[in-house]
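The structure's right below; bear with me while I get my questions together.
Left out: one protein chain. Kept in place: all the others.
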Amino acid sequence: MDADGIHRALREKFAGAVDPDWVAGEWPIVTVGSASVAEVCRLLRDEPALGFDCLSNLSGVDRKDDDRIEVWYHLLSYRHRHQVALRTTTPRLDPVLPTVSHLWPIANWLERECWDLLGVRFVDHPDLRRLLMPEDWVGHPLRKDFVEPDEYHGISTRRESLLKL
Amino acid sequence: MGYFENIRESVRTIFEGMAITASHMVRKPYTVQYPDRIDVRVQDTLPFRYRGLLDVDLEICTGCLACERACPIDCIVIDAEKDKETREMVLKRFDIDLAKCMFCGLCSEPCPTGSIHHTPEFEGADYSLESMIRRFVKAPVVAYKPSKGPETNPEIAPILKRGLRYLDEFASPGGAS
Amino acid sequence: MQQLADRLIDTGFLQGLPRGLGYVIVVALFAFLMLNFIMLVAGVTSWLERRVWARIQSRIGPNRVGPQGSIQWLADGIKNIMKEDIVPSAADAPLFRFAPYLAMMGFFGAFAVVPFGDGLIVADINIGVLYVSAVTALVVVGILMAGWSSNNKWALLGGIRSAAQIISYEIPAALAVLTVVLFTGTLSMQGIIRAQGWAPWNWFLFHNPFTFVAFFLFFVSALAEGNRTPFDLPEAESELVAGAFTEYSGLRSLLFFLVEWGNLYLIGAICTTLFLGGWQVPAFTDSGLVLGLAQVLTFFLKAYFLVFVAMWVRGTLPRVRVDQLMTLCWKYLVPIAFVNMILAAFFAAILPNGSIFVKAGMCVFGLGLAVHFFQRVLFHLRRAKPELHLSPIV
Partner (left out) sequence: MSHAIDIDLHREGPGGLETEEMTLNMGPQHPSTHGVLRFVVKADGEVMRRAIPDIGYLHRSIEKIAEKVGYHGFMPYTDRVDYVSAMQCNQGWAMACEKLAGIEVPRRGEYCRVIASEFGRIASHLISVGATGMDMGAITPFTHAIREREYINDILEELCGARLTFNYMRIGGCAWDLPPGFAKRAIAYLDRFEPLIDEYDELISFNKIYVERLANVAPITAERAISWNLVGPNLRGSGVRYDVRRDVPYSAYPEFEFDVPVGTGERGTLGDCYDRYMVRMREIRQSCRILRQALEGIPAGPVVAKVPRTFKPAPGAVHVRVEASRGDMGWFAVSDGTAFPVRVHIRTGSYAAMAAIEELSKGLMIADLVAVIASLDIVAPEVDR
C-alpha cells in the first residue's frame, strides 16, 4: 500500500486522532495524537492490508523551545515492503504515552530506553525501569536542560582539561 | 541422521580437521615479533596515510586556527596574536593533548599548508597525563605567511613540500587529487 | 622393584638397616625420582603444547625464555610459586587447601605401574591395569572437592561436570582394556607388553580389527578422563570461567595444571603399554645397559607421540556440550565397546594366537589410512598455497 493509502486507512478509523496532513518521503510521516498511539499502532499491525509487523525504531526528541517531547515510531512491513513514521507529541513537563510493548516485543526495550534517556512515561509498560543508565541515576540525560551531577557515588564526573593549566 | 551416519560423519570431519591443522604445522607463522626481532621498524612499514601521533611543523604553521576549530574534542589549543607593530601573526602557544587525541585526522584536513599532520609514530605510552601534552611553541614565533609563487626559502621549502604532499592525499571535491 | 630393594639392603648402601625401614627409604627415593620426572615431563609438555598449538594457529608461541623458549615452563612455575595463595573468605578452607594434593595423589599413584623398560617399573602388580583405572579416579575426588569447597557456583558446576564425566568414561575405557586383556590373559602391565613384539604387526593395535577399535575407544575415553579437549568441560573457559579451578591461584592452581599435563603423559604411557608394544625393541645388542636405554627411549617416544596427538586434537576440535558428552558415552562408546569386546571374544576363541593374515591386513589398512591422511594434508597445502616452513625453530 502506498503512503496515501496508509494515511487514508488511518483517517477512516481515527479521524480525530490522525492529522489530515502528512509528509511524503521514504518514510511518510503521519502525525498522531498522543492518546491514541497504541490503538493506531494496533490497527497498523493487525489490519492485513497494512501489516506492519515490525517496529523498526522508537525515538524521543526533546523539543525544548516548543515545550514538548516528540516521539517517533518507525514502522516497517516485511510482508508488504512498505514503511511509515508516526509522530506524536506529549508535553515536556509530564510526558505520558500509551505503551506499544504488547504489540511488538522490541518496544519493551525501546520504551525503557526512551524513559531512561528522555523521561517519557509509558503507561501500562510491564517493566519500566532504566535501561542504560544506573538504576539510581537522577535525571534524564537526553533532555536539553539536563545538567550532569558533579559526582556519582563519590566519583567525580569532571576532569579539568590539562590544556587549561 | 542415523546412528551409523553420525559416527561416519564424526570420523570423517574430525579426520579432515586434523589434516588441516597438520598442514598448518608446516606453514610459515604470521607472527610479527614486535619490537625487537624484525628487520624493519614497524613505523617504516606503515602507509603514508597512517594516523599516528600528531606533529606540527611550526615553520609552516599559518596560525589560521582551522585545526583548533575542527577538533571535536578540543585537544588543540593555539594562542595566536597579531603583533601591533610588525602586523605579523605571532604564535605564543600551540599545545596538543595527545592523551585526549583520538587520531581522527579531522584537524589535518583543513590545514592549508599541511603543518599539523599525523606521523607514523605510535609508541606514545608514558607515565603521566601531563607528559602527554605536546607543547610545540617553546618561544613565541612568527607564523608562516604563504608566498605567492613557489617557496624560495631553502629551509622551509622541503618542509612545505612534505606538508603539501600530505594535503594532497586528502580527497578534494574538484576531482582526482 | 622389591628385588632391587632387597639387594640394596643386603649388599648395597642400605646394609644393616632393618628390612622395613629399608623398604620405606627405597620407596621414598623412588617416589622422589618419579615426582621429579613427572614434573619435568609435565613442564616440558606445557611448553611443547603451547608451541604445537601456536604453529597450528599460525603463531610462534613462547620463544623468549631459554633457547626457543624451552624453559618457559620453569619461568611460569616460578612465577606461580611466587604468587599469593588466595583462599576465598567464604571457601571451606581445609578442603580448599587439600583438594589439589588429592588430585595430585590420584594421578601420581598411577605412575607406580608405568613400565618404562624391562624391569624398570616401580611395582609390577598383577592387577596393574585395574589399579590404574582405580587410582586415577581419585583425581575426580580432588576436582569435585575443589569445585565444592571454592563456594563459587561456576566452580561447583565444573566440579560436578567433572565427576559425571570421569565416572561415565571409566566404563568404555575399562571395556577397551578388557578387549586387550582377552588376548593377553593377564592384567599385569609387563605381562601385556611381553605379549606383544617390537614390530608393528605384533602390536595389539594391529592384532585384529577389534583391538584397533578398542585403541580409539580407549584413547577417546582417556582424553575424557584426563579432561582434555574436546572433553574439557570441567574447565570450559568460555562457559564456566575456569570451572573447578576458578578460585585457585598460585601454587595450588599450578598443581592442577601439573595434574592435567602429567595426566596427558600417563594417557600416552598406558595406551603405549596396551596397544603400541610398550618398551619392546629388537634385541640388537648384547649390552643390557644399551638395550635398557633403548627400551626407555622407545617407550618415552611412543608415549610422547600420543601426547602430541592429544595436543593436536586440542588444537582442532571444539568442546562438546555436557549432555552430548553423556550421549557420546552412553549411546555410542559404551555399546560399541561392549559389541567390540564380545566380537573380540569370539575372535579370541577362534584364533587365540591371532592370525598373520589378519595382522598383515590390519597393518596395510593402517598404512592406507596414513597415506590418505598425508594426501589430504598435501591437498590443503596446495589449495591455500602458503609459504612453507618445515623447521620447528623460529
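Each chain gets a letter, A, B and C, in the order it is written, and its residues are counted from 1.
Heads up, the rule we're going with is that a contact is a pair of C-beta atoms (placed from the backbone, for glycine too) under 8 Å apart; a residue touches a chain by one contact, two chains touch by 3 or more.
Predicted model only: the values in this text are computed from it and were never measured.
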Interface partners of the hidden chain - shown chains only, full complex considered: A, B, C
Per the touch definition above, residue among A:Arg11, A:Arg42 or A:His74 touching the missing chain: A:His74
Of C:Glu49, C:Glu170, C:Asp232 or C:Glu260, the one touching the omitted chain in the full complex: C:Asp232
Residue of C:Arg19, C:Lys79 or C:Arg321 touching the missing chain in the full complex: C:Arg321
Touch with the omitted chain, as defined above, among C:Val87, C:Met105, C:Val241 or C:Leu297: C:Val241
Residue among A:Val40, A:Leu55 or A:Leu128 touching the omitted chain: A:Leu55
Residues belonging to subunit C that touch the chain removed from view: 53, 56-59, 153-154, 157, 161, 229-230, 232, 236-241, 315-324, 380, 383-385
Where the missing chain touches subunit B, by residue: 6, 9-10, 13-14, 16-17, 20-21, 24, 30, 46-47, 49-51, 70-73, 102-106, 109-110, 118, 169-177
In subunit A, positions touching the absent partner: 26-27, 29, 53-57, 59-63, 72, 74, 78, 81, 85, 104-106, 108-110, 117, 130-134, 141-142
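Here, only the chains that are shown with their structure count from here on.
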Separation of mean Cα positions, subunit C and subunit B [Å, integer]: 53
Distance from the mean Cα position of subunit B to that of subunit A, given in whole angstrom: 41
Computed distance of Cα centres, subunit C from subunit A, in Å: 62
Set of subunit A residues in contact with two or more other chains: none
Numbers and ranges of subunit C residues touching at least 2 other chains: none
Of all residues in subunit C, those that touch subunit B in their complex: 52, 54-60, 312-313, 315-317, 332, 373, 376-381, 384, 386-390, 394
Residue ranges of subunit B in contact with subunit A within the complex: 74-75, 77, 95, 97, 99-100, 129-130, 133
Residue ranges of subunit A in contact with subunit B within the complex: 161-163
